[in-house]
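Comments concern the structure below.
A selection of the complex's chains, in situ.
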Amino acid sequence: MSHITPAVIAVHAAVREQAPLVQCITNYVSMDLAANVLNAAGASPAMVHDPREAGEFAALAGAVVANIGTLSPRWVDGMLDSVEVARDANKPWVLDPVAVGATSYRRESVDRLLELDPTVIRGNASEVLTIATRTAGGKGVDSDASLDDVREHADALAKRTGSIVAVTGPEDYVTDGEREPIALRGGDPRMPLITALGCSLSALVGACVAAHDDAFEATTAALAMLSAAGEIAGASAEGPGSLRWRLLDELARLDAGGLAQHVGR
Amino acid sequence: MSHITPAVIAVHAAVREQAPLVQCITNYVSMDLAANVLNAAGASPAMVHDPREAGEFAALAGAVVANIGTLSPRWVDGMLDSVEVARDANKPWVLDPVAVGATSYRRESVDRLLELDPTVIRGNASEVLTIATRTAGGKGVDSDASLDDVREHADALAKRTGSIVAVTGPEDYVTDGEREPIALRGGDPRMPLITALGCSLSALVGACVAAHDDAFEATTAALAMLSAAGEIAGASAEGPGSLRWRLLDELARLDAGGLAQHVGR
């Protein structure tokens, strides 16, 4: 994986330098951690969701992140408004289809969002499989599917939609359906116990695509950054509680050396 | 209290083995901590509240938790939908009547929820007293009443509703109005300074009743688990900030030995 390191390092530096404003229309559970992850990485979070202002705000943002974790009609309207503004201004936006397989309302909402050409789709294996195959399934927010079940579907989804597709889990996978896909291992096995860390990763993808034009590289960099910070944090964490704050500490002081050491293997 | 230990240990193990999906329709303040507590205990949290999907989702869940901390009409509708689905499928559900005495809207909403036969009602002494006596009172989320004021009322409420009633505070009390009530001491005196820890306990009760058929034992186990984790965490915590993450660490690594030692006294 050492071939991705220079791009990862460039994206990481670009986020710190540009401090992109990332508008997150995200679930209630993730608000706190996603904002703290963005801050730790050097970006500027903004949670602005209501149709009364979401679209207007998107004009100021460097990227929009739409996460369906705790969905309701006004929030979907706000997402659609913001995403449309972003798309029309050629700004990147990220779709996080949390538990899309769980209810028809989620599937319908994701269908509407997919029509607006997400720059990146980031989900776990079950979520990406649901979108790719349009079959229901998946118990809540946890993934029943494995990466082996989904690689080809992810490639096909990326090719069909023009989106970067990132499947995250014990092993991460990034594909645009054209280039050689990226596989990333690392992090800490207790990271799934930190609620909303996946949602926060989607927010971080938003920061990276805002700061770096190549969305494939930017997405890979976001995954690598969180993975490296989690791995360093994990070395001294005693459980999910300490892993969470240590991860923020490590993300805030992550530098090129740490990145190279932890994602360059 | 050593008589409760084997059941507590069995419930604790059942949650880890089954990883029950717990649908929480809970207040905004508690979202993060409740989900992290469920994850640390080995359960799977899902915050799904809107009437557009709440009932449909309840069909997938092992238990539903309805918490009125930050109430609004759509959320009440979502709670009623989910709870009705749970009840009709003979799935357990937990009512957390946060600050029920504070406003007429809370009292009315709790009245509607009580008609749907909660498996467990978990509150502080003031909240349980308000429900049991249907008289207003109680300043916000903190309890003015003491356990001595409420024991008999809790017993009567349990008998009348068929619910397990758990009154938590410096000393916890679990009653079904029939069996010998359980009294639990332990934890750490600074636990009330951790916002939404009571709400998170209700979520944990949801996980336990989902994984274990005897709701009286399951409720007791949830209280014992949080108490044991809090007590172990408290030994090295320097304040409410460190107590919070240490509690999550300890809950994640709690085993039968730790439980026996900290609730078996």
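To keep things simple, chains are lettered A and B as they appear, and every chain counts its residues starting from 1.
The definition used in the following text is that a residue touches a chain if its C-beta (ideal position, glycine included) is under 8 Å from a C-beta of that chain, and two chains touch if they have at least 3 such contacts.
Worth saying up front: this structure is predicted, and the values here are computed from it rather than measured.
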{"item": "Homomeric complex, total chain copies (2 given)", "value": "3"}
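Everything that follows uses one rule, which is that only the chains that are shown with their structure count from here on.
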{"item": "Whole-Å gap between the CA centroids of chain A and chain B", "value": "32"}
{"item": "Touching residues (chain side chain B, partner chain A) in the complex", "value": "19, 21, 28, 31-32, 35-36, 39-40, 44-50, 52-53, 56-57, 60-61, 74, 244-250, 252-253"}
{"item": "Residue numbers on chain A that touch chain B, as the complex places them", "value": "27-29, 31-33, 69-73, 99, 102-106, 139-142, 190, 192-196, 237-242, 244-245"}
